[in-house]
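Only a single protein chain was left out; the remaining protein chains are all shown in position.
Order of writing sets the chain letters: A and B. Residues in each chain are counted from 1.
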Amino acid sequence: MNNVKEPLIPSIGVITDVRIDTPDVKTFRVVTPEGKKAFLHKPGQCAMLSIPGVGEAMFSITSSPTNTEFMEFSIKKCGCVTEWLHQAEVGQQVTIRGPYGNGFPVEEKFKGKDLLFIAGGIGLAPLRSVINYVRANRADYGKVDIVYGSRSKDDLVDYNEIISEWMTDDGINVHLTIDREQEGWTGHVGFVPAYVKELNFTTDKTAILCGPPIMIKFTLQGLLEMGFEKTQIYTTMELRMKCGIGKCGRCNIGDKYVCKDGPVFRMDELEELPDEY
Amino acid sequence: MQKITREILIDKAAFLLSTGVVGSVFGWRAGEFDYDVTPALFTDKTDLKNNFVFGDFCGANVSKYLIKATKNAEEKILVFLKPCDTYSFNQLLTEHRFNREKVYVVGIPCEGMADVRKIKEKAGEGILKISSTEDGVIVDTLYNGTISLKKEDILLERCKNCKSKKHVAYDELIGEDGTVLENDRFDEVAALEAMSPEERFNFWQNELSRCIRCNACRDVCPACTCEKCVFDNPESGVENKAAYNSFEEKMFHIIRAFHVAGRCTDCGECSRVCPQHIPLHLLNRKFIKDINQFYGEYQAGEEVGSRAPLVNYTKEDIEPNDAVNKGDK
Partner (left out) sequence: MRKCKVENIYTLLGEISKNAKLYIPVDQVNGAKFTEYAEGLTLSNALKTERSIKDFFFPQTENLVDFKVSGKIIEIIDNRSEMEDFVIFGARACDVRSMEILDRVFLSEPVDTYYANRRAHGIIISMACNRPAETCFCSTFGIDASKPAGDIVCYKGENEYVFEGVTEKGKNLLEKLNAVTENGGEDTAKIVQTEIKTILDKLPLKDVKADKFGKDKTDKFFNAPEWKTLSEACLGCGTCTFVCPTCQCYDIKDFNTNSGVKRFRCWDSCMYSDFTRMSAGQPRPTQLERFRQRFMHKLVYYPTNNDGIFGCVGCGRCLSRCPISMNIVKVMKKLGEGDNE
């Protein structure tokens, strides 16, 4: 639930670290001016970041709730606000409000399950907080598989963390793939949906998808063909948002507001919505 | 008021449909009352017979709809155009907005269209029925009984100063063509010009302060056909829905007036649709008056392909200094 008394008035956040992930993705670390975490959140929840005079936009919080020191946002350059952020340096203040959205049901639905994360490109950003949450509460969850693909090796977000942390964890299998052959890449080459089928996972897992619509579409098809039920598959949705609190009407689709009732939807819930996303 | 009946138009449409000349008909659809008519495309003969309407409330200029309607049409579209609509039609063709070959124009006479707002001002709320007479309407009301209203009291603002009963474009005419009319449409502009700059500023300040930026004036305007309006583009930096100071509305309307200058046929749709009753046509008319004065009489839409003086250099053109001086009186 929102823990801010004035939902539309933000507070100040300070950028304390900027990491270049890919040619068009940077990860920003944000804390309050006092050096604390701005607010508590659940994996998959979002926050509104703004640069006054430039605009406000909704971003997925990519750091895990178990990180008690700061929040991180992996942001792809694709519009006014993001372009501005990409030029920001350490010490730059922004405004922040949140958390928004339902987040992933890590306690209610994921506990005790084997998890299959499937991400494409910047789609790893919202999943990163869940993955790290699961890693921090390892005993509560079963086996973890992560299938992650991008256009090229350079476009893989969080590559260092994947290599040095995720891949070294027990019980976590990371399957990386890139779209086309590339010098120095010895891993898998091919699109995510095909790779998922190739890997031939057992259907007792809970699948969590995030990526471009085309990837979601074909991966979903593949999972269903493999025998997954729609109730086993979760994904996140992206619509234009302004208020973040289910009132401004922009992200209304059917009787749902993506900013409040989403962004996480189970596939069967998603299919009940009008086809307008 | 209208001399021509809906039956004549329906017969014409049905004939052209059944002979295969056209595949659909653009006209007006009847509403809940006698006055709430909606522009509509008819493809079905029964629908046409039951719901096509023509009468004193068919003021809407349907030319602009042809851009959208012709895009996916495989067969010709029949469109009924009133004289003033044909000017917009030509102007749209001049600007290459749709393919003339896809349209079959039947020119229809117009006796001037009624403004339901004016009727309501005079007859009050609770209008049950409006019937046409030769020189006005008879209104049945809930509270004031039956009221007769004279044509001159209920005409749409633009029809009071009808500029032409002549069709400047058609494939076929119903009835006899009229002529370009003498009119007093620039009198109101002259009255504004006679004001002191301060009075004039206050006049517009007061009128435009009512603007709610619904954009109906722009959306209905046959000269506003940009595929993406700059005011709708969040990246343009001028997409302002918030009127954070009183300057905003003025900018919108003045920029729009500049943009349609020389292309505006003075069809008057902007003022007709304004929910806040702002006389927007006066801005455009001022430009028309100035253009006439500085460059010689010019009527946008009179001929397809005509070059507006503002985009057509001649040696006789007024020197900018003279224009400024003349405007600065």
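As a convention for this text, contacts are C-beta pairs under 8 Å (C-beta built on N, C-alpha and C of every residue); 3 or more make two chains touch, one makes a residue touch a chain.
Keep in mind that this is a model prediction, so the values were computed, not measured.
Novice: Out of B:1, B:22, B:37 or B:149, which touches the unshown chain?
Specialist: B:37
Novice: Among B:22, B:60, B:103 or B:208, which one is in touch with the chain left out?
Specialist: Touches the omitted chain: B:60.
Novice: For the full complex, which residue in A:25, A:85, A:243 or A:264 touches the chain that was left out?
Specialist: Here the residue in touch with the unshown chain is A:243.
Novice: Quick one: say which of A:35, A:79 or A:171 touches the chain that got left out.
Specialist: The single option touching the absent chain is A:79.
Novice: For the chain not shown, which residue from A:7, A:105 or A:142 touches it across the whole complex?
Specialist: A:7
Novice: Footprint of the hidden chain on chain A, which residues?
Specialist: Within chain A, the residues that touch the unshown chain are 1-2, 4-12, 50, 52-56, 78-79, 89, 91-95, 238-240, 242-243, 245, 247-255, 274, 276-277.
Novice: In the complete complex, the non-displayed chain touches which residues of chain B?
Specialist: Its contact residues with the unshown chain are 31-33, 35-41, 60, 65, 116, 120, 124-128, 142-143, 210, 212-216, 218-220, 232-234, 239-244, 272-273, 275-278.
Criterion: only the chains that are shown with their structure count from here on.
Novice: Would you mind pulling out the distance in Å between where the CA atoms of chain A average out and where those of chain B do?
Specialist: 51
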